[in-house]
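Shown here: the complex without one of its protein chains, the others still in place.
Residue numbering begins at 1 within each chain, and the chains themselves are lettered A, B and C in the order written.
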């Protein structure tokens, strides 16, 4: 999975694109994830993956890779985003092979 | 003047583009030409040319050629638009050399 | 897997529905007979879907971000757009789209180097309203419309358009959703809306272009049917023939059959159409 495997037509891509631009939508999303996902026409699989911040599943559905670390930052702070930050570790635990065994990250 | 001479950034182009898509805007424009032109940021030269349906001047400013017959249709009926229709004759009188002398059109 | 049952390219100028009674008897009879023949040809192929390609007429594709090609992803289309109703003089119509196939086109064209913008709110003008009126008057064949940029500089080159046709055909052949497909290009031939030759047609150019379609020599076509020549034959509209180049690419560059042509000054456009018989299962059964 990589940038060449993106499904540009996926509703989740349009939603995540817009969340980073429109802070009012972002606030609404954080307060009512299901309502906003419904509004943007996400499929059941997309909704489940985004609600759970299951970025590996989102990648499999065709979400743009660039969005994946940003989805983590939707649910964890994006500040001071170094390699041992909570957001980076959540990312690594899902996306970096071997990380869960204590070998990944740095 | 032709399609290669268009100024895509000209406010008049954005207005004319939108007038053909948005019938509410079109109604508003026909009732308040100056107000809508102001809203779309047209320059004084653009406003004068569009208010007067001076399509030759609009062409000189960089309005898209395809819009020119449609600007005529903003002010004259577009129905039954044959070569001797009023709209076609208004177009010809401005754009076809020699037409004003009774030689143009067909 | 799908089959490209046929490819067609034909003019869409609004005079054909809007003021055909102002044409000469010969123009009218020849064009009505030709468009009727193209309709019979198309319906005999029993297409499951028409993938259309035509100039957008600066109606939907914004001037501040004009894509070369934009696919309509709606499941249902309504035409014509209100602004064009009196001009076109066609009854309002509804035609099915094909969202799954449209999305497939976007996805599978990208890795082949062809970007297709997409949206579900395209407005239709003469580009589809005129051809559908004659070819599928019952509006009973789903349409995936591809609006292309033929008139906002810089234009896609003929080589790029030919390649786009090849890519579309390749993607369609691999599309489970497609079934039997007719690729339909609309636009042209010579005309100059917005220019000083609005009331003229360049018959010599039109006949030379049609001869290229009939000859089926893609390289020669790309060498001779340049944007410069199209513009010389009528600045504002003749480059709609870029859609015919897409069709030629979709047809694999094979020779077309000319169905009709009229240098119809009365309609302010060189009018006509060509078809490519693709010689597949469809043709053999017919």
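Structural remarks
The criterion applied here is as follows: a residue touches a chain if its C-beta (ideal position, glycine included) is under 8 Å from a C-beta of that chain, and two chains touch if they have at least 3 such contacts.
Because the structure is predicted, anything quoted here is derived from the model rather than measured.
Check C:117, C:150, C:182 or C:247 against the missing chain and you find that the one touching it is C:117. Mapped onto subunit A, the footprint of the missing chain covers residues 1-4, 6, 8-9, 13-14, 17, 19-21, 23, 26, 59, 64-69, 73, 77-85, 88, 91-92, 95-97, 104-106. Although one chain is not shown, part of subunit C still touches it, namely residues 64-67, 70, 110-115, 117-119, 153-154.
Considering the complete assembly, subunit B touches the hidden chain via residues 4, 7-9.
Everything below uses one rule, namely that only the chains that are shown with their structure count from here on.
If you sketch which chains touch which, the chains link end to end in a single open path, with no loop closing it.
When C-beta pairs in contact are tallied for each pair of chains, B-C comes out on top. The greatest centre-to-centre distance from subunit B, using averaged C-alpha positions, is reached by A.
For this pair, subunit B with subunit C, the centres built from the Cα atoms lie 26 Å apart. Chain centres here are Cα averages; for subunit A and subunit C they lie 41 Å apart. Not a single residue position of subunit B touches two or more of the other chains. In subunit C, there is no position where the chain touches two or more neighbouring chains simultaneously.
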